[in-house]
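As you look at this complex, bear in mind that one protein chain is not there, while each of the others sits in place.
Chain naming follows the written order as A and B, and within any one chain the residues start at number 1.
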Amino acid sequence: MNNFFDLKLVELGRWIEAFFADFPSLKLVVHLLLCTLPLALSFMGAFAFTTWLERKGLARIQNRPGPNRVGIFGLLQPIADGIKMLIKEDIVPERSDKLFHFLAPIMLMIPALIGVGFLPLGDGLHALPLDSAIIFFFAISSLNTIAVFMAGWSSRNKYSLLGGMRAVAQMISYEIPLVLSAVAVIMIAGSLNAQEVVASQQISSWVGSGNILQEFFGRILGWNVFKPWGFAGFIFFFVAALAEANRSPFDLPEADSEIIAGHLTEYSGFKYAIFFMGEYISAFAIAGIGVTLFLGGWNGPVFSGLPWFVLKLFSLFAVMIWIRGTLPRLRVDQLMGYAWKFLFPLAILNIFLAGFYHFIERQWGTAIAMLAGWILGFGALQLAATALSRLNQSPIMRSKRVYQLVE
Amino acid sequence: MSLLAKGILKGMAVTAKNFFQSYYRKERLPTVQYPEEKSTITPFTRNFPFLLYDGDDAVDGMRCTACTLCERACPPQCIYIIKDKDEKGKPILRPRIFDIDTSVCMSCQLCVEVCPYEAIRMDSAFELSNENRFEGLLINRGDLLKSNDYYHALNPVEARETDDRIAAKNALAEAKKKARQKKTRLAAAKAKRPPSRLKKSPPAREKPPQPEKSE
Partner (left out) sequence: MNIAFYLLALVAVLGAGLAITLRNVVHAVFSVLLFFSALAGLFLLMLAEFIAAVQVLVYIGSVGILMLFAIMLTTNVMGDPNRPVRSRGWVWGGLAVIALLAGVLLPLISRTGGQTPTPLSDFNPSVKQLGMVLMDPYFASVGVIALLLTAGLIGAVVAATGASEADQKKTVPANRPNYPNT
């Protein structure tokens, strides 16, 4: 059953292409379309579904039923929203920079869709199988910042500009822990190729062995999260990814209660919808790279391939929604301090930890490496984290609290 | 780190509890799906005022005396009263026009508090939307008037209290009237000769309309 869906999908693609075998130039176009169009459409569909999921989930967390009028369980709500957005008036501020105001949503959408292309969705389902896909992904996802800046600057609105400024500062800062936590994985996998990173996350001696149990667990236990450095790295990556994707509790650029909606303030109608979609798709992309780097990519028992990738992606997104329903927004200085004074040193330490683990594994085998990694390495990380949080506390926080107004 | 993570995990446990319990616990999902089901109306639900009348005839039994106290007390000034006159142009203690604008009323119940004649009360009816934005939302005297029985059905406890209060007031007025009549009679008996004393009685006769006729 392994890779069943992926093989069937690839077969389907070949079958469609076979119709155009006689026209080489047309065949190329069809090939490119087959590589890109299903990907873009399915991620747009996933976006629509996720808006529903998010609204439902948040509603349940807040003890409300959520959207339940359009279609069964309100499942058609995204379509209704889309139609509403489509027929709304598109308002452009009079003194705005019209060109940039128009370009910003597109500038967000395009890198988001390209970034999705770098994700290995399954065995052979990889739109842009570059040799340096992972670094390309991070390069492309850094373009988001420019789009947000464009939107914030061109709107000629103080809130927008503030939002744009916050976004730029935040995204630059969190890109560093994001990439550094990915570096550990790349280092161990020994490749920037996404497929190879995925392949490195199965216990290769178990997977081909034919033993059912080993077959099953060989595809789970090899995931990077189950290694000490991988676990820590996953946490750092996840936190930084939340900030990169502008998601709560790091949604300062679009803090609706402080600066209306930041760079989105002056957007309406369809441009707003595109902006929204771009942000969700880039959140998807970053969650997808998280799945690829730490959660074993499309590896998984039984239905290895696309189903597992989709499952992991949505689980990660569900956690994002859950966090959004739980945590309040950070303050700007807390946000920057957290990236620079906490995540960044820890991520660097984690790289050393990964090297240390790799060395021990090579020398004495996996079991000892696991033991040493979890006890020594993780202890070191914990110690460093505690020390850092102590160090970063302001003197007032460290002193004992005295309440003057309370008897 | 450990401290921070502990706080976050605790918070996430709380939200998860809310999430899952909303599927099987009634008190975790209190939303009422309005058009299909209506929220429960307690006797003290209040939304919009109505006018009370006694007896069968709405206009004759109207308790309101058009004293305009409520008109003056209403904060958003959504009450509009014009006093009634009979054919000869003499004012009657009754409003000819009594309008309340639903779109303006803020359900504050101040009109109820100030009314000295227990003539206005809060209704719990809430489906007051209308297709006509201007006339439809301006509710006039005819629609505002509801019988005392309606009030009893709405809020039995308070209605009974109100009735008791009115009865007590009427009894008091009756007693006072009797006392005054007695006094007048006594005075008349005492000084039979000066006929001008008899003319003092009209105020006593004019008094009755003021407290409503008891049922």
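Keep in mind that, in the parts below, contacts are C-beta pairs under 8 Å (C-beta built on N, C-alpha and C of every residue); 3 or more make two chains touch, one makes a residue touch a chain.
Remember, predicted model here, so these are calculated numbers, not experimental data.
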item	value
Contact list for the unshown chain, restricted to visible chains	A
Selected residue (touches chain absent from view) among A:Val332, A:Ile348 or A:Leu376	A:Ile348
Of A:Ser142, A:Gln214, A:Ser268 or A:Thr366, the residue in touch with the unshown chain	A:Ser142
Touch list for chain A against the chain that is not drawn	97, 100, 130-132, 135-136, 138-140, 142-143, 145-146, 149-150, 153, 161, 164-165, 168-169, 172, 175, 191-193, 331, 334, 340-341, 344-345, 348, 391-392, 394-397, 399-404
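Everything that follows uses one rule, which is that only the chains that are shown with their structure count from here on.
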item	value
Centroid spacing, where centroids are CA-atom means, of chain A and chain B in whole angstrom	60
Chain B to chain A touching residues, read off their complex	1-4, 8, 11-12, 14-16, 18-19, 22-23, 28-31, 33
Touching residues (chain side chain A, partner chain B) in the complex	57, 60-65, 68, 322-323, 325-327, 382, 385-386, 388-389
